[in-house]
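The next block holds one structure in the form of structure tokens; read it before the comments.
Apart from one protein chain that is not included, each protein chain of the complex appears where it belongs.
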Amino acid sequence: MSEKDMNYKVSQMLKRSETNVSNAKKSFVRPEDEEREVVAPDGSIMKVNPIYDYFSGKRPEEEKPKNGIVEKFLNWARAESIWVLGFGTGCGSIEIPPLVTPRFDMFRFGVQMRPTPRQSNAFIISGYLSVKTLKRVIRTYEQMPSPKYILALGSCTINGGMYYDSYSTINRLDKYIPVDVYIAGCMPRPEALLAGFMKLKELIKAGKAEKANEYARNFDEYKANQKKIIKDWNMPDYNW
Amino acid sequence: MPFTAWSKIVKDPVTIKDPLNREAAPRYRGFHDNDVDECIGCGTCEAICENEAIDLVPVDGIETKDGDSGLRPKIDYGRCCWCALCVDICTTNSLRLTNEYTWVDTDPDNFRFVPGVDEKDWYEKEDGWRKPVPNYHFYGQERVEMEELPAEARGDSFIEFVKGYSKDQAQQEADRCVECGICIGTCPAHMGIPEYIKTIRNDDMEEGLKILYDTNPLPEICGRICTHKCEDVCSVGINGDPLSIRWLKRYIADQVPSEQYHEILDTQKIFKGDTKIAILGSGPAGLSTAYYLSLLGHNVTIFEKLEKAGGMMRYGIPEYRLPYDQIDKDVDYILSLGVEIKYNTDVDAKMFKKLESDFDAVFISTGLHAGRSTRIPGSDHKHVFQSIDLLRQITAGEEIMVPEKVVIIGGGNVAMDITRSMARLQKIKYGKVQTLATSLESEEEMPADREEVVEAREEGAIIDPGWGPKEIEIVDGKIKGLHVVKVLSVFDEDHRFNPKFDEDNKKFFDADMVVESIGQAPDLSYISDELKEKLELGPRGRYLLNEYNQTSVEWLFAGGDIVVGPDVIHGIADGHKAAVGIDNFLHNKKK
Amino acid sequence: MTVYVKFGYTLLGLLIVLNWGFLMGATFRKIGARVAGRYGIPFYQPWLNLLKNISTRTTITHGVMYYIGPVFRLTGGVGLFLFMPMVFTGDPAGLWTNYSFEGDLILILYFQVFGMLGMALGAGQGGHPYSAMGIARGLAQHAAVELPLTLAFLSIAIQYDTFSVYKIVEAQQGGMMNWVLFTNPFAAVTIILAMLGAMGHSPFNLVKAPNEILIGPATEFEGTYLGFMQSAGSILHVMEAVLFMNLVFGGATSWIELIVKTFLIYFWSVFVGMVFPRFKIEQSVTWFFKVPLLLGFLAIIIYSF
Amino acid sequence: MNEILDKIKQKYSAEDVKVQRTGLAFVTVNKDVALDAVTWLRDYEGYSHFVMMSCVDWIEDGKFQLLYLLHNPVTKTDVGVKTLINRDNPAMTSGHHLWKQVWTYQRELKEAFGIDFPGSPRVDENFVVEGWVDIPHMRRDFNTKEYSEETYFPRPGRETHDPATYMREQLYPNQPVTAKRKDNDK
Partner (left out) sequence: MINKFLGFEPDKSKLPSATAKIGADLDLSSHKYQKIWLGPNHPGVTGNMAIELTVEGNTVVNAKTHVGYLHRGFEKLIERRLYVQGFPTSIRMCVAEPDTNEYLIATCTEQLSGYDKAVPEMAKWLRMLSLEMARLQGLLRGVPGQGGTFALGLGVQWGVYLRDLILDRFEELTGARVYHMYIIPGGVRGLLPDGFKERMEDNLMDIDDFIIRIRKLMFHNSVFKTRAKGLARITPEMVDKYGIVGTNARGCGVKRDVRKDEPYLHYDKLDFDPPTDSDGDIYARTWVRWQELIQTVDLIRQIMAKMPAKGDIKAQMPNVLHWQIPKGETYVRLESGRGEYGMYYVTDGTDKPRRVNLRGPSYTHAIALLEDLLVGADVADVHAIMVSLQTCPPEIER
């Protein structure tokens, strides 16, 4: 975002806080990204909405599991090959290095780290999430291919943890994205994290880790919650 | 050369083979455990928790009783940060953290549990975080010592020997309070104890006085002689000395001169209606009722048999414990609210009947002024006295017999009062003390306050408990002494009074005078038979009262020692309740 | 022998190569883990990863080239395989010589670049700036690797007067001393050094460095595409090793020998890669343009005159 | 140390000079000369290390207290130059030219307290919060707990009991709490 845009945003923000019109429609979208009508070369008028391109606006769809034994077999493969996104969203990510190093070595359990959301199917929310990060987490989560799983670490994701009264961090993760496994602790030890992975494997093998479909099913509800706290919602509703 | 790193390939991996069952360090701060039998539900853990992770909840199978709120901490692992401040401040040392650390769940609502009550598999783990020892405390463990006159200086006079706290001392003592409120529930009058202790810390005596008068119109008196049930249950006292709540109350009252009372309590002018209420007896219950009824706008008349107001507080408690000027301070303030008092007025049955027609309601709190006798052989001798009579005479300034040797029968506070009074009188008269007190109960069971016993011994009196009086030996019309036998047990299995004696184990106490102090009885002769029939009786022969101390005769209220006691604070509580009850009664009647 | 039997054997060979590629990859990850002091992944992990990847439900697309990118990459690997004699049996039309023919060395050189170009197209359409950046780096480095490698290949071709890999292998039979390693040491050393770049291990793996850029060309690929790419990568790794085995280390007379030799050849790049950090792209280009290029020229000069 | 404090008192009529501990002193100067004092300390007295810039909200006085904390690496002493600015429309001269990191502090203070530093680079950009529409979050009148409860819905189902109240309810049910006093004007 360029400086000019920032200035614009901030001036908008200050204007609002000065007049204290909290109910007025707020816009954090940059002027060039706003939905508008443009005149095409042939003189016709068409509507453009730069933030929403064709795919971004598409709702996620439920993807039904395959039948019987096939799905079981695939679930077994999925369970034994969990690729975790390397996105340290909070302080719990300090316990990730011990997991990939000799002391705890989670590779032997089939768990590996991947750097990009496209290639990962598990997301560790390592503790508290500030609203600013939540925005990125939602974006990242939506980019991950289904079936995808979320492990939530620590008190912060359950009920706010230490930051229950903070203006910047969310209290309950399950309001914004569906969570498969919660691990108690502040922060949980690597051993607890491994136990969480074991639990996740169990769930996958039992075919119970279908939270990505739940997200698609309750998409509107999740979106409403997300939009309630992300005041500057300047991204597409769904990022594939 | 970097290639030397390859030498590691021949070494075995250092990985932990089975990380899922690895034991954490012995001091590890894992999940909570609570010894629910030790825990009293004081809620200090809740107060110190910076994350508001702890709730106090009622738990099945744990009943609320004095000193135990019946609540137990419920911990929300959606909040906890495992700082263990709750363990470090736990007043009972019942809370601890085990070194278990794995809890994986799919439902976020499951992460709440009551440690020690809800089934969890880590309770059997011995290791884990406990409060560090030694000298690691979050609040003072030792009571600030109250300055007292030494036994030598106080033994020969009736001046008050407890000096009271200085400001520093009081603040230091008040600082130890953890504001749990267990005491509030236990105190019969439900005084706002933590609140007024807080005013001491803030050095705001006016606010403190207001809080005191909310529930207790006799703070000077209570601050000295209250039986302090609150201190017995004080959570600070479980692992240390209990807070000296009584002295702190006295400190507040002492700081405010009586002239300022009206101003502070905003009672220069109070509303008076046209209702009239008679109160029999000006003891704590009577005064308390009078106070609150006055505030409620009623005209109160107190009928007092004796010369001065105060009842047992004045005539039962010796001056060294409760100086008369302090009684006057409290009593005068109450009387100054427009309470009419008629001294030297003995209400008999005839007069009582008149009261019924003259007044809208009557409150009786005539107390226990009749001593009980042991009825052993020789107890009808003229030199066998009732302690209650002696104490009254001492207060009234009458001359009493002070012999060289005296034996007191009884182990209660009144017995100690008379013991210590007699010891003082002996010291004054003879320069030495030859007072002996004996009781049925053993040393541990004696109902008297521990400090009373200790102080009595300091002052030279002999306390020899565990003996049952058999006979007072009288030779030539003069008392020679008291025969006693060893008591095996005082109460039977059902906790009923049923003493058993060891007849072979005998003892003889020399005495010129014997004082009986085994309890008092009410004198309710003023109640006519006609009325008595109307009154419903509850268990143990007492009049049945509702929660407002109202008898089954709706205009008659009762309170004080005749109802429950003997105890000042119960009397005050009764007075308070009765005042509200009378007010309600009159209000309804008007309708 | 009909065409169909030959084709069957080719497929079988591809299967062996693919599985050996997976197993070798897992083995080297285990060896690396051992040096670090841990156990590492199970041996069967790559197969599971493949299964998992192709069972991914979501499929996204950025356009046609995005589909074709991994296919190109796979084609690069399969192409290398198709024209590479795997096991030397003495028979030029033998079952395991695949479709080797006179001049296949040139085709193989082309197929080495082919996969990379396909990746470039696919990654480019993926639209992620990191993909573009990674592929640009990859192509730059690949060019730097290819130059000394081509020189060494040329030198060997001149040495044996043929562009047929089969014939080069044939010429090296009959004892270790006939290997190019000893008969043409300059070309051999050039290849051994340039091989580090071709194998894509540290210090020459900036292309897919997760730290410096995200993960390079593969950033946007997921699911089946990623499975494809991984399989292609495994095949490529084995085939590169087979190529160097054939050119420098006397080829293989049995599958066992092939497996041992490719393992050792691959181990060389791991041996270096484990303990060296990675070069930046200009540094690696400079490095290849120094010693390997010089040696390559030397090898040519020696056999040209 | 005392020497410098004397000088600063003399030159900038500093008030409220307090030596907190050996090597650390705080002075309060007028808003107009605060940056001059800082510059003087940096250029002439060797206080060349800029430790931090901070702000305290004295809401009851209607003032923001800005602090420039300087360290002298030679004498190992610290001087905190404080200045009070008005809480309504707060603004302060920018000091970004003095040290390279000052603009960051000013940007943070702008966001957290709403103090403006005209001319400071990027002062209007967001620093830590994004899309903030409430009053600046570090001001004392911003209640973070209230905000959190309104915005982030804490997990329901929790209830607690006060031991004193609960005990009274259990042990002495139906008992009146206190006698309500009747007032004169009734």
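A, B, C and D label the chains in the order they appear, each numbered from 1.
Here, a contact is a pair of C-beta atoms (placed from the backbone, for glycine too) under 8 Å apart; a residue touches a chain by one contact, two chains touch by 3 or more.
A quick note: this is a predicted structure, and the numbers were derived from the prediction, not measured.
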Task: Mind giving the shown chains that are in contact with the missing chain?
output: A, B, C, D
Message: Even though one chain is hidden, which residues of chain D still touch it in the full complex?
response: 11-12, 20-21, 23-24, 26, 33, 36, 39-40, 43-44, 48-52, 54-57, 67, 69, 73, 76, 78, 80, 94, 96-101, 103-104, 119, 121-122, 126-130, 137-138, 140, 142, 144-145
Message: Considering the whole complex, not just the chains shown, which residues of chain B touch the missing one?
response: 1-2, 4-5, 14, 24-29, 44, 47-48, 50, 81-85, 88-89, 97, 129, 132, 134-140, 175-179, 198, 201
Chain not shown, touching residues in chain C: 35-38, 129-130, 133, 202-203, 205-206, 209-214, 274-283
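Note that only the chains that are shown with their structure count from here on.
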Geometric centre distance via CA averages, chain D-chain C, whole Å: 62
Length of the line joining the C-alpha centres of chain B and chain D, rounded to whole Å: 48
Query: If you average the Cα atoms of chain A and of chain D to get two centres, how far apart are those centres in Å?
result: 35
Message: Give the residues of chain A touching no fewer than two other chains, as numbers and ranges.
response: 102, 105, 108, 158-160, 164, 172
Task: Two or more other chains in contact with one residue: find those residues in chain D.
output: 155
- prompt: What residues of chain A sit close enough to touch chain D in their complex?
  reply: 3, 6-7, 9-11, 13, 16-17, 22, 26, 28, 131-132, 135, 158-160, 164-172, 175, 228-232
- prompt: Where on chain B is chain D touching in the complex?
  reply: 41-43, 46, 54-58, 64-66, 69-71, 76, 78, 108-109, 112, 180-186, 190, 194, 214-215, 269-271, 292, 295-297, 547-548, 576-577, 579-581, 583
Message: Could you list, by residue number, the parts of chain A that touch chain C in their complex?
response: 55, 63, 74, 77-78, 80-81, 83, 86, 101-102, 105, 107-108, 110, 112, 114-116, 118-119, 121, 145-147, 212, 240
